[in-house]
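Working notes, structure below.
Every protein chain of the complex appears in place save one, which is left out.
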Amino acid sequence: MKKKIQNIIENFGLPRIIIFLFLVLLFILTPFVGIRFDTSINDIIVRFGMNGILVLSLIPMVKTGCGLNFGLQLGIIAGILGAVISIEMEMIGFTGFFTAIGIAIFFAVIFGFLYGLLLNKVKGDEMVVATYVGFSSVSFMSIMWLMLPFKSPNMIWAYGGSGLRTTINTKGYWFHVLTDFLKIKIGNYIFFPSGTILFFAFLTFLVWAFFKTKIGTAMIVVGSNTDYANSCGINVDKMRSISVILSTVIAAIGIIVYQESFGFIQLYTAPLFMAFPAVAALLLGGATVGKASIKNVIIGVFLFQSILTMTPSVVSNIIKSDMSETIRIILSNGMIVYALTRITRVRT
Amino acid sequence: MESKEKYLLRMEHVSKDFYGTKVLKNINISVKSGEIIGLVGENGAGKSTLMNILFGNPIIHETGGFEGKIIFDGKEVNFASPFDAINAGIGMVHQEFIFIPGFTAIENILLNKEPTRYSFFSEIFGDKLNVLNREEMKKRAIEAIKILGIELNPEIIVKEMPVGHKQFIEIAREIDRKLLKLLVLDEPTAVLTESEADIAMKAIKKLAAKGVSVIFISHRLQEILDSCDRIIVLKDGSVQKELIPSDTNPREVAEYMIGHELTKSIWKSKEIRKISETILEVNNLWVDMPGEQVNGASFKVNKGEIFGIGGLTGQGKLGIANGIMGLHPAEGEVKFKGKPIFLNNSKYVLEQGIAFVSEDRRGLGLILDQPIFKNITFTAMQIKDMFLKSLLGGLIKWSDDKAMFKITREYIDALQIKCESEKQLVRELSGGNQQKLCMAKVFVLQPELIFVSEPTRGIDVGAKSLVLDTLCEYNRKYGITIIMASSELVELRAICERIAIVDEGRISGILPPTAELVEFGLLMLGIKSKKRETIGK
Partner (left out) sequence: MRKKSLTKTMNPSVLFLINYAVPIIFIILIAFAIPLSGLSGLYFIRELMIRLSRNSFLILALLIPVMAGMGMNFSIVLGAMAGEIGLIFITDWQIVGISGMLLAILISTPIAVLLGYFAGIVLNRAKGREMVTGFMLAFFMNGIYQLFVLFGMGNIIPISNSSILLPRGYGIRNTINLLGIRQVLDKLIPLKIGDILIPVATFLVIATLCVFITWFRKTKLGQDMRTVGQDNEVARVSGINVENTRVLSIVISTVLACYGQILFLQNIGTMNTYQSHEQVGVFAIAALLVGGASVAKANIPNVFIGVILFHTMFVVAPRAGKALMGQAQLGEYFRVFVSYGVIAFSLALYAWRKRVEKENERKKIMNYRKSILAK
């Protein structure tokens, strides 16, 4: 029995168990601190839809052994480009939403291609290089947002100065087009954002299906065992590049869905640290540096977003001050440090 | 009793088993001060285990220690770690370099035994904060190099040195130890040119003249005969014979090393098939495979035959297949069915109908965390577009799990692979079944020629014969040419029609399976006999 428990802890990971127990505690506490249970659930579902695709975008790169994509910001930048260009073009509703995605994919493929080239040159050090590629591209784009000749009055500063605003409202363009699509209302407090969830499910299906094809299979082989892949005649670098492009494209779509649901496009330094919560969510779902599945994405996003939703309300009610930011920092970064120190090699 | 006192080292009744397998049986060896002992033996004869015991290598203690006793310098010893052995005065020079490439020769020779000067801070923080005494270091390095008798600037960074000199750094490091009494050299000349090897041997003799005993492990028999005082031949974990070089000859040593045969031949087939059509022609092949380099090997393989490649470990017999298959950088001319093939391109070679059952089963032969059916079909899917369904007019190539299951079941039956289902993870299978899986993976490709490396390594006896029988069956039934590299002469001589022996990265000769055993031994030891008949050149 004791051994069995030890085994479970070993497999599941101590931090994950602690977080899970913490979450259970939060749920138990909700009624006692006077928070509506149903609104909390609703928040969690909405946030799940908002963030799910960003986390999903990490999967291809982990599968080919490129590690956790700390350069997620490249995809986000492509997404933002798509979003602001579609608004500049005055595209509204679903047309606007899909135009944004189309343009975003275009940029994401280019960025992903270059990013992939770089990551193939630095095998073994992908993660640290990716982190700083992400940071520097965000800060480079900050300059660009100031300088690019956007004209739409809804996006540039009202009082004359050049450059885009720090946040751009998607209301009037494609705000909640997905969220409100087939939306189901349950009572006064709960609604189910069917459109967002369906879209997430659709992309998840595409990713799953992709790994059933010849190329997808080859990518799994590369990630499982590079030597084996070589001996099968698989072009390892090419497969890695494809996975990087794929990850970047999905991230670009992910941020547009996020903006659609959130209501704002955040520019400048806002995307700087967006990679970490996504990575933390995936790890929380049971992934490791070398192994991740769609199951990990769904469990991870659910757990992570639950905690982010519940802690501020519950904890603030207990200690009368907002600890949520601190808890978020400890939780997400602690999860990543933990994963990095657990050296799991595919080969034994 | 008195005579024993002269001996520096006595190993008495030393036995050792690993998980029930006896690898050393009642070994008795004694070494006098200033004596050079040559230690000769096939792979697996027990040389390295014996040295591990002498050095107190942790692996010995982890596997339950050893029987017998070791008396070194008059005291019974059982070293807990190599560092204890070093402190007692035993040094070892390894075949692979152990040094810091970015350091100077001086720093490497004195690695972690640097003389220091007192500094005030060491009072508070310990000896580690004493300052290195650079002059003293240089003096000692130069002394050690002088004993070696080579021209070597000690201030030069080792990375920039000629490769041949690097080996001397390690020898010099051992020489520098003031209390060095016994030096073990494991194939120290393998990377040296002839003149460098001469210098090294001279240095070793000089050292011996100063009273240091030397145990010299080498497969270069001539070197051993030229410089040792005594030769100890190990075979199957026991001392087969002790010889004095002046009273013996290479043939005798080879015979003791490889053993006599009771029956004339173990060749299974009745006759040697007459095959003349060449399928593979290899000319001057160089392969940069770590530990198994190939240095200009040339040979021809006939269509439909089973061609064996033998030789001692590390001599390059495994490098040939790995090089041709594009797994390690290779150069040279390889013709398949008369057509030159490109090297360093695995995909191309596989597409030509050449496949490979690797010696590194768990490393690159299989994906351990994937199920059986995927392991069998991955390569065929990538190379031959098998097990794929075309969707949307060929736009999407969708994996066809049903076809995969079908073929997997066929091979599970045909090769008698023991498993729960075709979905079982490969990691959970036994070594023998994993090996069969590797073969199935290759047969699925329907190749014309397959390389098989160490097919029976690490699998049990029953599985061994099944693996060999399967190879013969596929050879006879489908006419697949097989090139099999193995450390086991017995199995090579059982199923191969011709056997090439590789020594120092080249083919030193090709023999029929019916040739005398000692002939194989002589080829392995790098002795070229003029009388020897070789076939099929």
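General observations
Should a chain be cited, it is by its letter among A and B, assigned in written order, with residues numbered from 1 in that chain.
By our rule, a residue touches a chain if its C-beta (ideal position, glycine included) is under 8 Å from a C-beta of that chain, and two chains touch if they have at least 3 such contacts.
Because the structure is a prediction, the values reported are computed rather than measured.
For the options B:Ile59, B:Ala80, B:Val131 or B:Ile156, the residue in contact with the chain missing from this view is B:Val131.
Checked against the full complex, the candidates B:Gly237, B:Gly326 or B:Pro447 give a single residue touching the omitted chain, namely B:Gly326. When the whole complex is considered, the residue among B:Asp198, B:Asp229, B:Glu242 or B:Asp288 that touches the unshown chain is B:Asp288. Considering A:Leu118, A:Ile156, A:Leu198 or A:Ala270, the position touching the chain not shown turns out to be A:Leu118 (whole complex).
Residues 82-83, 86, 98-103, 107, 111-112, 114, 116, 119, 121, 127-132, 159, 162-164, 191, 193, 286, 288, 293, 295-296, 326, 328-329, 344, 504-505 of chain B touch the missing chain (whole complex, contact as defined above). Listed for chain A, the residues touching the missing chain in the whole complex are 70, 118, 121-125, 127-129, 131-133, 135-136, 139-140, 142-143, 146-147, 161-163, 268-269, 276, 321, 323, 325-331, 333-334, 336-337, 340-343.
Following the convention adopted for this analysis, only the chains that are shown with their structure count from here on.
Each chain gets one centre point, the mean of its Cα atoms, and the points for chain A and chain B are 48 Å apart. The residues of chain A lying in touch with chain B in their complex are 212-215, 217-218, 220-221, 224-225, 227-228, 230-235, 346-348. Chain contact summary for the complex, chain B toward chain A: residues 325-327, 345-351, 356, 358, 360, 362-370, 378-379, 381-383, 385, 388, 396-399.
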